[in-house]
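Complex shown without one protein chain; remaining protein chains in place.
Think of it as A and B in the order they're written, each chain with its own count starting at 1.
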Amino acid sequence: MTSSPSMPAGVLGPGITPEKILDKVAGLVLHRPMNLLWLAALAMAAGGGAVLTLSIGYLFYEGTGVWGINQPVGWGFAISNYVFWVAIAMGGTFISSGLLLARQHWRTSINRFAETMTLLAALNAGLYPALHLGSPWVFYYLFPYPNSMALWPQFRSPLIWDVVAIGLYLSVSVSLWYVGLIPDFAMLRDRATDRRRKLIFGFFALGWRGSSRHWKRYQVTYLLLAGLTVPVVFSVHSVTAADFATTLLPWWHETILPPYFIAGAIFSGVAMAVLLAIPMRAVYGLHDYITEAHLNAAGKLILTGGLIVTYTYIAEVWASWYGGDLYEWFQTRSYFAGPYAWCWWVAVVCNGIVPQLLWFPRVRRNSLLMWLICSDILIGMWTERFMILVPVLQKGHLPSVWGFYVPTWIDWSTFIGTIGFFAFGFLLFLRYLPMLSSSELMELSHVTDAGRHLPTEFSPDHAG
Amino acid sequence: MPDESSIFCLAAEFCSPEEILRAAQQARAAGYLRTEAFTPFPIKGLPEAIGFDKTWIPFACLAGGCIGAVAAWFMCWYANVISYTWIVGNRPLNSWPAFITIIVDGMIGGAFFTALAAMFLLNGLPRLNHPMFNLDAFSRATQDRFFLCIQSNDLQFDPVVTRSFLITLAPAAVHEVPT
Partner (left out) sequence: MTKAQSQRSANAAEAAFRAAVSAEFPEGAAVWDDAVSRRNFLRLMGASLALAGLAGCGRSAPPAEIVPAVKDSSETQAGRPTYFSSTMPFNGYGRGVLVVSREGRPVKIEGNPDHPASLGATDVFMQASLLDLYDPDRSKSATEAGVSRPLSNLNTEISARLSRLPDGNGLRLLTRNVTSPTVTAQLKQILRRFPRAKWHVHDPVADAAPALAEPVDAVYDLTGASVIVSLDSDFLFAEPGSLRFARQFSDARRVRRDKAQMNRLYVAESTMTMTGSAADHRIPMDPFGIVELVWALASEVGVALHDITSDSPLAAPPTSSEPARRWATLIAEDLRRAGSGNSILMPGLWQPPSVHELAHAINCKLGNVGRTVYFIDPVAAQGAASFAELVADLRAGAVDTLLILDGNPAYDAPADSGFAHALTEMTNKTSGGNYASLTLHLGTHSNETAFACRWHVPMAHWLESWGDARAFDGTASLTQPLIAPLYDGVTIAEFLDGVLGHPPRGGFAILRDYWKQQVTGDFDAWWLKTLQDGVVADSASKPRAMPELKLLPPTSAAPASGHIAIFRPDPTIWTGEFANNPWLQELPKPFTKLTWDNAIGIGIGLARSLGANGEMLKDGDGIRITIDGRTLEGPAILLPGQAENTVLLSLGYGRDQGGSLLIENGKPRGYNANILRSTAHRGSAAISVIEGTGKKTTLATAQNHHAMAIEPGVPGIEPFLKPDVVAKLGMSVDALSLSNRKLIRTVTLQQFQADSRFMDKLAPDEKPPLLSLFRELPRAAELQWGMVIDTTTCIGCNACVIACQAENNIPVVGKSEVINQREMHWIRIDDYFDGPVENPSVYHQPVPCMHCEDAPCEIVCPVGATTHSPEGLNEMTYNRCVGTRFCSNNCPYKVRRFNFLLYSDYQKDSRSLQYNPDVSVRNRGVMEKCTYCVQRIDRTRVQMQRDVVQLRELAAAANTDAERQQLTKLAEQRGKQVVDGLETACQQSCPTRAIIFGNIADPQAEVSKAKAEPANYTLLRNLTTKPRTSYLARVTNPNPAWSGPNPGEGHSA
């Protein structure tokens, strides 16, 4: 089995042929029996979704007062969890688009579920800004729509940038995800035996028939879309950072925030992908498709992200000392020893120290260790989002209005609910959609065992 | 002697990308211009082999991007300077630096969806019915078979001659696809 320089060995297991791929991918969707484990998981996830619905209902009935937010701390869980979920989404998009541009073949077998992860996380993220409104019944004031008041949104506000960016991000992710699915839908249409599935898949396949003219336009467009999605990723998280960076508050009023947030996003996003990939390949026997090579490469990515995040921690502390701003330095000290100092230290340990294990290839290739490290990173990143938000608001410029924030049970139930919603969507995806991209895999396998030429999708001369 | 008008094309079925690539090149050498290939996954060189090498989608994308950017900036400017002016934080009415993110997003959105629309438009999708689907064997075109078709509206097309030509390409089978 030969391999070209841009193709790490073992991206696919030995002897993987198009036939095997077809049987695997189609089989998972068409011929897999209903599985009790899956049903149980789905039930649990649905329970989580119900909790979310109830929490939201209660919130809308009573008002934002049911949360722990108060006078100095106007934003609490809602916004920190929003940032957390956006970050997860970013990671998925980065895998599917960023790696595509970077010609990383190993993305091929994980991009499909990475994109799905992106989609669901982005939905969660998009939910929070709507929930945190004091008057959600007039949420549409946030959109530029023609109205009798002749009023417009206030385009200088980072929140409006948020609305635009999140809206764009959602639509872009959905489009990219669906375009990638079209050839697989066609394949399923043609393999499906019963009329019902033929009709359903046929409908979503939009009449795809694999004409090489279509393939060419398809690839050119896919490359363009991927190329455009990457800046969206960066803009969305930069805007999220701008929600904080454009304010006057110490530790928010900083230019380092956007890159800081983006690094953190890729960091936690890839971690989330691995977190999902490891059990997935175990349950569905995808070891030939998600191999050690994948874990290894992902590990390197995570390590890089972790190093950047750690750097920003250090840089911020240093800048607040070197800048000599009274309030900045005060905030720094309360990070070290303040009421929420534990957030700071948890973040430093989970995101700064533990990931250093990934320097060792043995660790990167060990699925159990990888899984543990990724969970640790997700905990760390969640804490970091909280750490960025709450302590800063608690102690502003005037000591007379210092306050304290404690999340209420409804804060918690909402967050847990979003996790349930995420799991619910993901489980449905695993059951009813091809979790691997068959056409891309067949192409890849054809390339790997024939080894005659690079896979077309990666060669710019073809993308003309 | 079947009636040409009832035939959409003659389709040669191959088993590997290499074969269809060679066959396509030969068909073109033999002067067949109205040809089309159907494959489960993209094959490098095949489009060129059937005489398709340029698409203007990238230019549509570029144009869409420009339009999107301008539109976004115009919205911000019109809203703040013309439509409904109010004083916000003592800032100038047209405080363009604050609009940049919206302009960028507008640009990306414009480019993205123009490209997408152009792709569907040029591919003539969605189209749920197509003569090729009349061919039962065609269902493997999305799986493990590769089809080279010579359409009946090709100048050189002749049911008999073309069929014999296709057979010379050593396909697994040759099908006649009715319209």
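Going forward, contacts are C-beta pairs under 8 Å (C-beta built on N, C-alpha and C of every residue); 3 or more make two chains touch, one makes a residue touch a chain.
Just so it is clear, the structure is predicted and the values come from calculations on it, not from any experiment.
Asker: Decide which residue listed in A:24, A:156 or A:364 touches the omitted chain of the complex.
Answerer: Among A:24, A:156 or A:364, only A:156 touches the chain that is not shown.
Asker: Could you tell which one of A:28, A:69, A:387 or A:423 touches the chain left off the display?
Answerer: Residue touching the absent chain, from the options given: A:69.
Asker: Identify the residues of chain A touching the omitted chain, counting contacts across the whole complex.
Answerer: 62-65, 69-72, 74-75, 132-136, 138-139, 141-142, 151-154, 156-160, 163, 243, 246-249, 326, 329-330, 333-334, 337-339, 341, 393, 395-404
Asker: Mind pulling the chain B residues that touch the left-out chain?
Answerer: 86-92, 95, 98
Definition applied: only the chains that are shown with their structure count from here on.
Asker: Quick check: how many Å separate the C-alpha centres of chain A and chain B?
Answerer: Averaging C-alpha atoms per chain gives centres 30 Å apart.
Asker: Hey, which residues of chain A end up touching chain B in the complex?
Answerer: Spelled out, the residues of chain A in touch with chain B are 18-19, 22, 144, 150-156, 160-161, 164-165, 168, 171-172, 175, 179, 183, 186-187, 189-191, 202-203, 206-221, 224-225, 228-229, 231-232, 235, 238-239, 242, 439-440, 442-443, 446, 450, 452-454, 456-457, 459, 462, 464.
Asker: Quick check: in the complex, which residue numbers of chain B touch chain A?
Answerer: Of all residues in chain B, those touching chain A are 17-18, 36-44, 46-47, 50, 52-55, 57-58, 61, 75-76, 79-80, 83-84, 88-89, 91, 95, 98-99, 101-102, 104-106, 108-109, 111-113, 115-116, 118-120, 122-123, 125-130, 132-133, 138-144.
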